[in-house]
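With one protein chain removed, the remaining protein chains of the complex are shown where they sit.
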Amino acid sequence: MNTPVISSLRPPKVLSPVVLAAGLAIALLIVGEIVSPGFAGHGQIVNMLRVSAFLGIIAIGQTIVIISGGEGIDLSVGKVATFAAIIGSRVMDGDNTKLLPALTLALTVAAAIGLCNGLGITYLRIPPFVMTLGMIGVVQGLILAYTSGQAHGRAAPFLTSLVNGKVIFDLPGLLFLWLLLAVAVTWMLRRTTYGWQLFAVGANRVSARLSGIPVRRTVILAYVLSSVFAGLAGILLLGYTESVFLDLADQYMLPSIAAAVIGGTLLAGGIGGYAGTAIGAVVLTVLQSLLITLEISAAGRTVINGLVLIVLLSLYGRQRRLRT
Amino acid sequence: MNPAPPGTREPAPATLAHWWGRLRDIQVSGTATVAMLVVVIAVNVALQPNFFDQYALTSNFATFVPLVAIAVGQTIVVLSGGIDLSLGAQVTLASVVTVQLTDGELGNLPLALTAGLGVGVACGLFNGLVVVVARLQPIVATFATSFVFSGLALVVLPRPGGTMPSEFTSGYRDSVLGVPVALLAILAIAAGWLLLRRHRVTRHIYAVGGNAEAAFASLVPVARTRITAYVIAGMFASVSAFAILANTGAGDPFIGNELTLTSVAAVVIGGTALRGGRGGAIGSILGAIILALVSNIVFFADVPSTYRQLANGLVVILALALAGIPALQKRRSA
Amino acid sequence: MALLEMNGVRKRFGGVLALDDASLSAAGGEVHALLGPNGSGKSTLNKTLTGVVVPDRASITIDGSPVAIHGPRDAHAHGVAAVYQQLSVVDDLTVTQNVVLGLEPTRRLGLLDRRAARTVAAEVLTRFSPAFAGSVPYDAAVGALSPGEQQIVEICKALARRPRILVLDEATASLHKEQVHVLFEVVRELRDSGVLVVFTSHRMDEVFALCDQATVLRNGRTVGTIALADATEDQLVHMMVGDVERREEARRSHASDRTVLQVRGLTTQRLRDVSFSVAQGEVLGLGGLQGQGQSDLLLAMFGAAKIHAGEVLYDGVPLPLTSPVKAARAGVALVPGDRGRQGMFAVRPIQENLSIASMHRRATARLALSQRAERRAARGIVERLNIVIGGLADRISTLSGGNQQKVVIGKWLLNEPRVVLLDDPTKGIDITAKEEVYAIIRELADSGAAVVFNSSDNRELLEMSDRVLVLFEGGVVDELTDAQVTEEDLVASALRLEAGETL
Partner (left out) sequence: GGDDGSNGGNGGSGGDGPFTIGLSNGFVGSEWRTQMVDGVTEAFEEYQDEGVLDQLVVESADTDVNGQIQQIRNLINRDVDAIIVNPNSETALDAVFQEATDRGIVVVAVDQAVTSPGVTNVVIDQAEWARISAEWLADQVGSDGRIVVVNGISGHPANEMRWGAAEEVFEQAGVEVLTVADGGWDQATGQQVMSNLLATYPDLDGVWTQDGMAEGIFRAVQAADKLDEIVISGEARVGYMRLWNDARDNGFSSIGVVNPPGGAVSAVHMVVNLLQGNEFAADRVDGNTVHVPIPFTVDTNNFDEYWPDVENETDAYVLDGSLTKDEAAEYFD
């Protein structure tokens, strides 16, 4: 029977979150350059991108987990990153040859933590929010038990030069690594069976199960990936600070979620992508830098930070009306 | 989702059903929660010989109140289908405003407490508007507003200071006929919830949390209900702030912020579904107490201090898992 | 004169013109059918009246005076109440709480008055107590009730609002026969007391049994209104869908006598020792009152239910019943009963909805997908089932009911299933779509698949099936083979037993 020709009637395409977020980043840069000249200088931009990379890479896992739906969220990413860095630095202890074993061990431990999250969420049916919240406590406990309060070791020189050194157009290798990861993740989400299953599971778990998708395995893997990327980010952060601290990456927990949401990934699950998240990470970092360089009290900064966040969020990731 | 075949449900006499209906209201949420509380108390008593000494009792309950109050607030938002990550910051803001206005004078207390409550209401209203009018996703929206609130707290009280009148702090540690005032405070909070639960607004909160579209189509004022939920939560945040002030006797611009996430854990351990629409605050109150007692246990069990947080974390996860068990069975049978 | 006048109602959803100058005029004291194919705009028109949908343009007059409806509360103020196709009950609230939802009787300070609430609920619910097997579960959570019972609660909620205009949007979709009878009694009483009932349904027999007038929508436009007294079913159908040829060949069976599928003593929480066998190319129908275990049987055969005992053999080899994943791998396909909740991924593109069950076959190393291969596969199905879509990248939610259902079926065709389980695949889709689905089913059977087919529509069940198993309370109680079967036999077969039980 005759159906309206959709192509001609397709709803006016809403500004894609990616474009929107990118616009924001640039807008903030301009504001920054105006209020404090030099803010948008090459060096500073590189420096802000470098810092964005850490948040951006942690947010890879966060994005995957959020897409997997079921109120999916991973609050433990910060602590896991810290723990990975602590393990990494102790094992590599400033020695390039030990970099690989260090990375392997750190990421394995991270993966194990992710596995626990996944199992608790799928089999014990603990809501992700609190499961990963509880995991923070456990990982903190592991950190103390492992270090007995005294972190050891140092970043391997190669790691440091990867993060702080300059490769091409005096950009640090870190940025190329990030780009590589971004491409890989986007490919995984868009062009692999796992990616499509992930979106399906996030969109509707019952349908997913009745379509023969291994729902639990998909979800568990999502949390494993989340922890692994968090761990990787932790190691890279270690390269940035060279020596490790007991609370190195803790503060990335909630920003990683904000980055994903600003990038247009829906907390409800089933919708999203990494490009937006990456730009979201940049936006947040630029905002932070901007606030630091502003001539206002810390209190004022915090308030403004909050208000700007609200604005950023309301530009995208709004929920639909009840009355259509 | 699969119905029981018709006719298999045994007819329940209306009167019985009616009493069951009444029971539901004071029904503490998960049996699992209650069981856990019993165990935790038992263990704590076993490990802490003087558990029932006047001071031990009073101080323990005094310790519980702030988390209990904020957990109740969190429960209400969660029931409405949201979550409030700014509650801790609200506690901070309310406490610094109160302490500044009190300025150590008993006379200023009434005004100060009213103002403190006002702060909670205002914050709740702000959250409500951001979530409902701007239609932001609660987790991130309240994460953002938490910056606003804690920033304002620093503006109000740039550095620790200000004192509460000694009557206020000592009264809190007092006990009436051997019953610690702090315990009475908890009972009062519980009573407050039970009253609230019989109120139309709370019924609407459950409905909106359970199924917003359906509630809307059924004439429930969804937007107003959501906002109200955040406002009520804000008021409980203020109560939590007062309890903290009674505990500390002085102001500190960082005091409440860390209560937020713990309150969510308490809610879940109390058997309330983060999905919204199902659960209740009594459970959360027990959940809050359980969480506090667990850390006591780990301490009195003489776990070496480097392993304490690990032990604590594992027990918390265990508690979260146990709290989920009834729901698990429900899902199985359904 | 007309109690309700709706004119020039227009509503666009993004790219879709759901209503385009629709109109409806109905008098008090009549039951007015609102008919039309899926997606023709019936629900949208209803929701416009009840204030759930904001029309782009509309003029509504009630009792001759124009009214502005800005939300459900306005509608309520004008005496409009509705039973929504998408139920508006809250699962976690009790039956009573749902019935009074939004209008809870209160004492001072807005404290709830439970007694009053109970009275209000009792007034409406007692009428339906037969539908609840004798006793009304006032304090049971609605989520725990069967779909039929939930539907009744939704109806009672509308009745409790004492409407002058009552909208019933596919209110009978999931009701048993006897529940329908009670509903009809009530509706007739309301009509006699001067209430206008707007009745939407895809079941023609119901329409003719209950309604006085009928207004027909088609692609969002009102085609016309006729008095049902002097109208034939064919006239109506024609108004709705224009000329549709009924594909008789769709019903011709090519069943071989080689048994391929054997179910032996299957027992679950809801199934009692179910045994039967299906021949290659055969369509086996599942009949009986709905909710007697038909859906459970299909879910169990797909490994989606906990099996207490029994096995399913294909060519003598046991099929895995432990998980849908294994079942799917073993060539079993299930088209579930609730398209929205169990069948599709509303926010995902049509492409993914079609690929999801079979992409691993085309992927390199079961992982890397080739855009081209997926597109080709999807296009193939779209053409084969002639699914009306804008583009493969559009969300499936943008499709109409019938087309969505075709996608859900198509997703399995790509997996070349040996056993196809269909749970009420034509529920709530229009006649054209139905015909097409019939053709697909037969095509599947002819290509050698064993088909098990549950349907709430006895007529199609008989027309489609080579044999029909009648289920009651989880057990097979009768088997009707082609020759003897008439719709009456089927109903009898289901009811006789119930009579037996009640003895």
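Lettered A, B and C in written order, each chain numbered from 1.
The working rule: a residue touches a chain if its C-beta (ideal position, glycine included) is under 8 Å from a C-beta of that chain, and two chains touch if they have at least 3 such contacts.
The structure displayed is predicted, hence computed values, not measured ones.
Considering the entire complex, the omitted chain makes contact with A, B.
Screening B:Gly30, B:Pro138, B:Pro180 or B:Pro253 against the full complex identifies B:Pro253 as the residue touching the chain left out.
When the missing chain is restored to the complex, the residue among B:Ala56, B:Leu129 or B:Val179 that touches it is B:Ala56. Think of the hidden chain as still there; on chain B it touches residues 48, 50, 53, 55-56, 59-60, 62-63, 66-67, 154, 157-163, 169, 173, 244, 246-255, 257-259, 292, 295-296, 299-300, 305, 308-309, 312. Residues 36-39, 41, 43-44, 47-48, 51, 140, 144, 148-154, 164, 237, 240-243, 245-251, 288-289, 292-293, 295, 297-299 are the ones on chain A that touch the missing chain.
The working rule: only the chains that are shown with their structure count from here on.
Chain centres here are Cα means. That of chain B falls 42 Å from that of chain C. Residues of chain B found to touch two or more other chains are 1, 213, 216. Along chain C, residues 52, 341 each make contact with two or more other chains.
Considering their complex, residues 50, 52, 72-73, 76, 82, 84, 86-94, 96-98, 101-104, 106, 109-112, 114, 118, 132-135, 137-140, 143-149, 157, 176, 269-270, 291-293, 295-296, 299, 338, 341, 473-474 of chain C touch chain B. In the complex of the two chains, the chain B residues touching chain A come out as 1, 83, 85, 130, 134-137, 139-141, 143-152, 154-155, 158, 212-213, 216, 222, 261, 264-265, 268, 273-275, 306-314, 316-317, 320-321, 324, 327-328, 331. Put simply, chain A touches chain B in their complex at residues 71, 73, 75, 120, 124-127, 129-131, 133-142, 144-145, 148-149, 206, 254, 257-258, 261, 267, 297-307, 309-310, 313-314, 317-323.
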